[in-house]
Each structure stands twice: as structure tokens, then as C-alpha cells.
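What you see is the complex with one protein chain gone and the rest in place.
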Amino acid sequence: MIDGIGLQEILIVSTIMFFLGIYGFFTRKNLITILMSIELILNSVNINFVAFNKYLYPNLMQGHFFSLFVIAIAAAEAAVAIAIIIDLFRNIKTIDVEKVSSMKN
Amino acid sequence: MTMDFQYTILIPILLFFSFVYNILWGRTRSPKIAGLISTTTILIAAVLSYYTAYQYFFNVGLVNGSYEKIIAFKMVWLHFSDTLVVDMGILLDPISIMMLVVVTTISSMVHIYSFGYMHGDDGFARFYAFLSLFSFSMLGLVVSSNIFQMYIFWELVGVSSFLLIGYYYQKPSAVAAAKKAFIVTRFADLGFLVGILLISYVTGSLDFAVLTDPNGPVMLQGASLGFMGLSVMTWALILIFIGGAGKSAMFPFHIWLPDAMEGPTPVSALIHAATMVVAGVYLVARLFPLFHIAAPNAQYVVLAVGGFTSLFAAVIAITQIDIKRVLAFSTLSQLGYMMAALGASGYGAEEGIGYTASMWHLFTHAMFKALLFLGAGSIIHAVHSNNMTDMGGLRKYMPITHITFLIGTLAIAGIPPFAGFFSKDEILVALHQSSHFWYWVEVITAGLTAFYMFRLYFNVFWGENRHYHHKPHESSLSMTFPLMFLAFMAIVSGGFFMFDFGAFISSNLVPYDIHIHWDIAGLSIFVALIGISLAAMLYLKPSGISTKMATALGPVYKATYNKFYFDEIYLFVTHKIIFNLIARPSAWFDRHVVDGFMNMLAWITNFVSGSIKGLQSGQLQHYAMSFVSGAVALALFFLYFMTR
Amino acid sequence: MEQYVFYILAAIILVFSFLTVTSRMILRAAVYLLFVLIATSGIYFMLNYNFLAAVQLTVYAGGIAVLIVFSVLLTSQLNEKMEQVSLTKALAGGLIAFAGALLTILTIVQYNFRPNGLPELEPSPREIGHAMLNYGDNGYVLPFEVISVLLLAAMVGAIIIAKRPAKLLNEDRTIIDTSYPSDKNAYTSRTKAEIDSLLK
Partner (left out) sequence: MNLNSFLLMRHELILIAVVLLYLASEIIGGGKNKRFSLNFAVVLFLAVTIIGFLPISTGTMFGGMYQTSPAIILMKNILNAGAFIVFLQVVSWLKKEENDNRIMEFFILIVSTLIGMNYMISAGDFLMFYLGLELATIPMAALAAYQVYNLKSAEAGIKLLLLAALSSGIMLFGISMLYGASESLYFTDLIRTMEMNSMTVLALVFIFSGLAFKISIVPFHFWTADVYEGAPMSVTSYMSVISKASAAFVLMSLLFTVFAQLKEIWTPILYITSVLTMTLGNLFAIRQRNIKRFMAFSSIAQAGFIFLGIISGTQMGMSTVIYFLAIYIFSNLAVFGVAGAIYNQTGKELIDDYAGLYKTNPALTLVMTFGLFSLAGIPPIAGFFGKFFLFTAAMESGFLWLTVIAVLNTIISLYYYLLIVKAMYITPNESPIAFFRSDFYMKMGLILATIGILVIGFIGGIHHYIYNLSFGIL
């Protein structure tokens, strides 16, 4: 627990961060920056888990471990995503998300 | 006394094996063998059916004054829930046995006939395989012990009909017709399906034995639940009737039947005249107690749709020149009669005369309409054309076809002592009892029927002589034998043996006597004769033959010919008014509005589909926005509107 | 004292998160992200989850952020600014995100969380290691195994994408098509034809 800081304050920070990430996902032009937005989203979820664990149910470490695994998955996701992005870049010389739209309707 | 009827399972099974054999190995053997196998199996099935009928009606006979419903075979098939179980079984009762006889008889004749008609065709084995499949499904349908089993066979019948209509798959029109038949009946079948769902929902059973028990609890269930002013049971039955209307080509689902004439003619005789199209009538008859007791409103719908279809189709038939299409519309009209009779019938031995009449007409109609179609096939085979305008004077070349066709025509026109007279008379009696409006509609239809059928007859066999490329000749024995047999049936299945259907088939399984009502019969004969004379005047060309014909037809023709001095007025009335003002517009309406409606539905769907394509923009971020806003909207809705 | 540290960390997180998703210089955005991740690990430290904070620093800040920076270097001109976001997109996206945030925050603020009040389990490396290899209640050996499969699969996946087909190995630059996607038909048909010729 952090002295003088309630659970809700941490949660508000993480929620804002989460939706900033979502906003970034909506608006960024570049696939890599979209990937960054996803990292923000996952990071905020981690804060949620950790805070709940610490403030509400400190006798077990469920939230703590969940965050640990989310970090590992974020790494795996980022690796594959960057592989695909680079492949895309090699093929079409751009990673502008709006141009990656050859399939529609 | 109980009899063991288990052997009846063989009737459909045999045909199924014949189908499997022909579809797998038929092509590799000589086509003759394929045909022989199919024909043999259907003949065995026919013999078994006759034996069953004999056993059922004469050996088992009446128990406590009525016929029993016998479950000859039964196995559990599907479990819907712990209580609702669907069987696969065989139900024997008077109407299912009658249908067994009808289907196997007509099917045997068609099998034999096809030997000649389809001779030399590439797909001979395929054709017989499909015929076997069709007979199998149709027999499975008529013996179904529950409505779900019936639905499955119902659809199988639809599939085999699809295959047979589209048999000439090289012909685009044939394939289009097959597709149309398939879609339209599927459309109607969805109604059937929802009806079944509702029935199972309301009654918790799908068994015919339970559903049609007039004293059972089912009759009262669903009456309390209402929906838009009608009870749920009424809705269920109306929806089921929509399914029946689709198969039996009632207005407005009739549009597929005339097009279905693209199939080979024996197929038209079997499927689109005698067996499959009566499935709808059979379905209503199967559920008759339910219609009559639990949902009178639904029964009135049956009457109205049947009555209207019979008139509507008869009017259109006047304008057709393709002989198969004339027969197709006449089939519609006759099916309308059967439906109307069911709609008008009461429940009970004497009151249920409409029920008996409908089944009787189904029986006789199967005989004479198959005869007419096979005759038409024989003609087409000889002339190589479907058009009346290409024919004329054929009586000299094809005597057997001519005589048998005449018998069929007289039977459908309702002239005694041919079969159609008796059954149609009973239908009119039933209508007279229940509704005068529909009675008069059907009387007029009877006149129209006589008119257009004789128009066809005169045009083909009399009229002016054409010059044919090949001299038409009588068909081979394999084709004429079925004609003769069916002509015989068309004579005797009515009243010749003085057996009456009431002794076998009645709405509550209790036999009773049918009398001919000469007051009503007299009127219908008179109307029919008017129709015939009119046809004779217009189409029997005055070339010496007409005088012979006039003497042959006797005083009625003379009277009409002499009394109506004003020929011109007469022609004006018929041609200008009936043709141009009623018949042609009806035909136009049929082709453009009813058909068009179906097309419009497709068009609207397409249009809507096209107008929303922008949603799928290919933009990753739009997808994400839709995703998140969907989630947020759901959350918002359920947090602030649902729970408060 | 701790309170103020937290506020500072929170401010860093929020400001740099905002900058990460708005900065038009891509490398800068990556660096801002790095700050956010480091500040988050600061919060973990404050909560006394030292192991997690360390993982956050090494895997997240050290691994993923660096990976991102490398990919940025590979794919972008560094002095180039990204295009301005179109106003409609920014508005629509902002609105949706704002609505979502508002909704969630309201729910969180109104909700009455109930701590179970049990004594805290010391999140020492020893405890963590014990839980990681425990197969009973609150043991994490199974997820640990699954994540190893996942990492293996991700590795294979990344390799398979990075690895050009044998025939294309030396000529991979030749199938680059700059007309994508404005001339869609051209790109599909031409590429196919080119690949066919390459494969022969």
C-alpha cells in the first residue's frame, strides 16, 4: 500500500492510461505506434491487477502473477507483430495503417 | 384382431436400395438393367401395397365400427428433450394406404412408360435412379408417423423433384425451372418448419396419433395463447398450411409448377400431377381433426386459398398454348378443388363428406391426370413439339393415344360415368353444405375446366391437319400400355364398381354411404356440357368433321349451335371479354406480379446489401472503433438503462 | 512523502502516455513509451512488488521498448514527421475513448471495494519461486508451461515470417511494389506474375 493513496486513485490513473492507449489505437498513422498503444493498454491492465492484489487481496498473489504473464505475452505479441510489420514494410515500403487496406467491402 | 404389418417397411426400403444401386453402378451397366431394376422394385412395392390395402380393409377391417390407426413399425430417432421424442415409423390408416396404392400404381406406370419415352437418352440410369429416389421419398412421406419425419421426407421429395425437373441440365430453362421450384417450395417450407416448431412448443408432441386424436388434450392446447388475434394453434396450422400450399402449388406459391414442366414428361405425370403436388393436400388431410376442431380459422384459410386457386388457375389455363402448361394449370385448379373440399368439410362420417370427397378426388385425379400427362408425352414424342399450334388432326395417326386421352378429358370435365364426375360431385356437395359462395365459384370452375380441356383436345386431335416433317405414329407398347391401364382406371375408379369411398375413407375413420346428389350433379354436368360445346364451336373447325362431331355429341351441341345464332357476339364475348379482359390479365398478373414479387424481395436484399458495403472499409482503425464503441455502448446500455 | 512520489509517477505516466499517442515524431513516441513503462515499474516498487518491477524494467522497458525502437529505426525516416491526424478521426476516436473512460471511472469511483483484510503474503523471490513451481492451489506451474509453448510458437512464427521462401531469398527486393494500394489490380496481378516468373 502506498500511504495516503487510495485504490481508486491508482485505478483512475490506469483507466486513463488504458483509454489513452485506445485513443492511440484509433488515431495513430503508423503500425508501430499502434503497437505502442497496445503496450499502453496492457500496461494499464497490469497496474489494475497489481493494485487490486495489493489493496484488496494481499494474502494471495493472483493479480501479481497475472501481470507477470501478461508481460510475457506482450513480449511474444510484440515480436510477432514487429516481424509482420517489417515483412509488410519490405513488401510495400510503407507501414502507414491507412494504406494497409487493400481488402475491403 | 391384430395383424402384423411389419413387412410394409420393405416398400420404401426396396426403392432406396434400387436408388443406391442405380446411382453407384447404374452407369457402368447397360441402361436396360438399371431400368429393369427400378421397374421391378416399384412393381414389387405396388404388389405389397395392394396386399397391405387388402389386409387392412378386408382382413383386419373394422374394429368397433371404425378403422384403426396402426403403427406398423417404429424406432426412436431423435430426442428433442426428455419428453419430446421423434420416431421414425410407419403409420397405416385409410389415407396412408390409399396414398401407398396411388403412388406405387402411378409410379409403376411411369416406370414402364419411361422405357419407351426415355429410350436412347444418355442419362437413362440416372433418370431411373432419381425416379427410385423420388418414389422412396414419397412413400416415406405418406407413411410418416409424425410430422417431423414427414418434413424430412417432404424435403427429400423436394430434392428429388429438383433433380428430376433439372434432369435436362444442359437446358438453361430446365435448370432455372428446377431452381425456381426449389426456392419457392423452400420458402414455403420454412413456414412449415416454424409451424412444426410452434406445434411442438404448444403440444409437446409431434406424433400424428397424438395430434389428431379428437378427444385428446391437444385440441385444447394453444387455444389460450393468443397472438395478433388468433390462437397460437391457428398460427401453427396456417404456417403448416403454407408449407402444404408450397408443395401443392396453391396461390401464390403456384408459380413454380408451370415452369416445372421443363422436366421430362413422365416426371410431370408422376410428380407434378399425381403424387408430389398432392402432398400438401395430404398434409392437411393428415392434420384434419386439428384443423377442424382446434383451429377453424385456419381451416377457412384452406378453403379460401383452395377455392381461389382453382378458379384462378382455370382462367389462366384458357390462354395457354403449350399443352403441358395447360395440364399444369389444370392440375393447379384440381388441387384447388381438393383443398377447398378439405376446407369445407365437417368432422364426422356424414358431415365429413368434404374430407372423403377430397381424398376421392385425389385418387381419381391421380389416375386421369397421369393419363393425360402420359398422353401428352406420347403426343410430344410423336410431334416433337409442345405447342398446340403445331398439332392437329392427330386422331388418325395415334388412335390409342386419342381414345385414352379422350377418356381422360371426359373424366376431368366431369362427365358421367367417368371417374372425375363422381369425386367432383361429392366436392360440390360438400361445398354446397358449407358455403354457397365457394360452391358457385367451383361450379364456374367446372365449366371452365371442361372448356379448356376440350379446347386442348380438339386442337390436338381434330382441327386442321398439319403437315408434319415426320409422319406421327403411334407410340410403342411400353408407352401405350400405361395409357390403356390408366384409362381403365379413369373409368372405374369413379363409380363403376359402385364402391364408394365413404366405406373406406372418412374424417373420423367410421365408414358411411355416399349418395350421388343428382340435383347438384345435374347442374355440374350441364355446365360441363356448355363448356364442351363452346370449345367445340370455337376449335372444332367446320370441315365436315364438325358435323360428325355434332352428331356424336348429340343434342346439346346442336342446341347451342343453333340457338346462339349470333356467332359474332358470341365470339366477341369469349374472345374479347373472357380472353382479353380476364384471362390474359390474370396470366399477366401471374407472370409479372406474383413472380415479380419474389424477384423484388431478392432485389431489395441486394440493394440493402450494396448500400452498407461502406461499413467494411478495410481500415484497421475503423474496425477498432466499431469494436470499442460496440463494447462501450453495450456497457452504457446495461449500466444505465437496464439496471436502473 | 510516498504520496507525492506517487503523484509524480502518475503525472509522468499520464503525460507521457498522452505524448506517446500524439507525438508526430515516431522515435520520440517510442522514448515516451519507455518513460511510461519505467514510471509504471516505479509504482510497482512503491507497492513493494520488487520482482514484478524488475521484470517490468527488463522485459518491458528493456526488451519490448528496445524492440520497438529497432523496428522504428528499420522502417522509418527519423527526421520525418507523421501526417496530422484527420480531425474527424481524432474527434470520433476521442469521443469513444472519452465515453469509455468516463463510464469506467464512474463505475470505479462509485464502487465499494471490499478488502478481505487478510495478512499480506510477502512477495519475496522465494515465495514467487515457490508459487511458480507449485502445482496445487495458487500454484503456477501449468501457466508457466503454457507460456513456454506460447513463446516457442511466437518464435517460430516470427521466424517463419522473417524467412523468405527459398526461391525468393536473393531477390526479395524485386517484388516490392510501390503502387500499392492505389492501383490494386496492378499490384495483385503483377506481383503474382512476378512471383510465378521468380519461381520458375
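In order of appearance the chains are A, B and C, and numbering begins at 1 in each one.
By our rule, a residue touches a chain if its C-beta (ideal position, glycine included) is under 8 Å from a C-beta of that chain, and two chains touch if they have at least 3 such contacts.
Note that the structure is predicted; figures quoted are calculated from it, not measured.
Participant: Using the contact definition given at the top, list the shown chains touched by the missing chain.
Facilitator: A, B, C
Participant: One chain is left out of this view; which of C:Ala10, C:Leu34, C:Ile128 or C:Ala158 touches it in the full complex?
Facilitator: Per the contact definition at the top, the residue touching the missing chain is C:Ala158.
Participant: Of the residues B:Tyr7, B:Trp25, B:Tyr169 or B:Phe597, I need the one that contacts the missing chain.
Facilitator: From the options B:Tyr7, B:Trp25, B:Tyr169 or B:Phe597, the contact with the absent chain belongs to B:Tyr169.
Participant: In the complete assembly, which of B:Gln6, B:Ser30, B:Asn387 or B:Gln616 touches the absent chain?
Facilitator: B:Gln616
Participant: Name, in rising order, the residues on chain A that touch the hidden chain in the full complex.
Facilitator: Its contact residues with the unshown chain are 18, 21-22, 25, 31, 34-35, 38, 41-42, 44-45, 48-49, 52, 56-57, 62-63, 65-66, 69-70, 73, 76-77, 80-81, 83-85, 87-88, 91-92, 100-105.
Participant: On chain B, where is the contact patch with the chain that was removed from view?
Facilitator: Listed in rising order, the touching residues are 76-81, 86, 88, 151-152, 155-156, 159, 166, 169, 172, 175-176, 179, 182-183, 186-187, 190, 193-194, 197-198, 200-201, 602, 605-606, 608-610, 612-613, 615-616, 618, 620, 622-624, 626-631, 634-635, 638-639, 642-643.
Participant: Residues of chain C in contact with the chain that isn't shown?
Facilitator: Here the touching residues of chain C are 103-104, 107-108, 110-111, 113, 116, 135-143, 146-147, 149-150, 152-154, 156-161, 163-168, 175, 177, 180, 187-188, 191-192, 195, 199.
Methods note: only the chains that are shown with their structure count from here on.
Participant: Taking each chain's centre as the mean of its CA atoms, how far is chain A from chain C in angstrom?
Facilitator: Roughly 5 Å separates the two chain centres.
Participant: By residue number and range, which residues of chain C touch two or more other chains?
Facilitator: Residue numbers touching two or more other chains: 89, 92-93, 96-97, 100.
Participant: At least two other chains touched by the same residue of chain B: list those residues.
Facilitator: 621, 625, 628
Participant: Of all residues in chain C, which touch chain B in the complex?
Facilitator: Spelled out, the residues of chain C in touch with chain B are 89, 92-93, 96-97, 99-100, 103, 107.
Participant: Please name which positions on chain B make contact with chain A in the complex.
Facilitator: Residue list for chain B touching chain A: 613-614, 616-621, 624-625, 628.
Participant: Where on chain B does chain C make contact in their complex?
Facilitator: For this pair, the touching residues of chain B are 621, 625, 628-629, 631-632, 635-636, 639.
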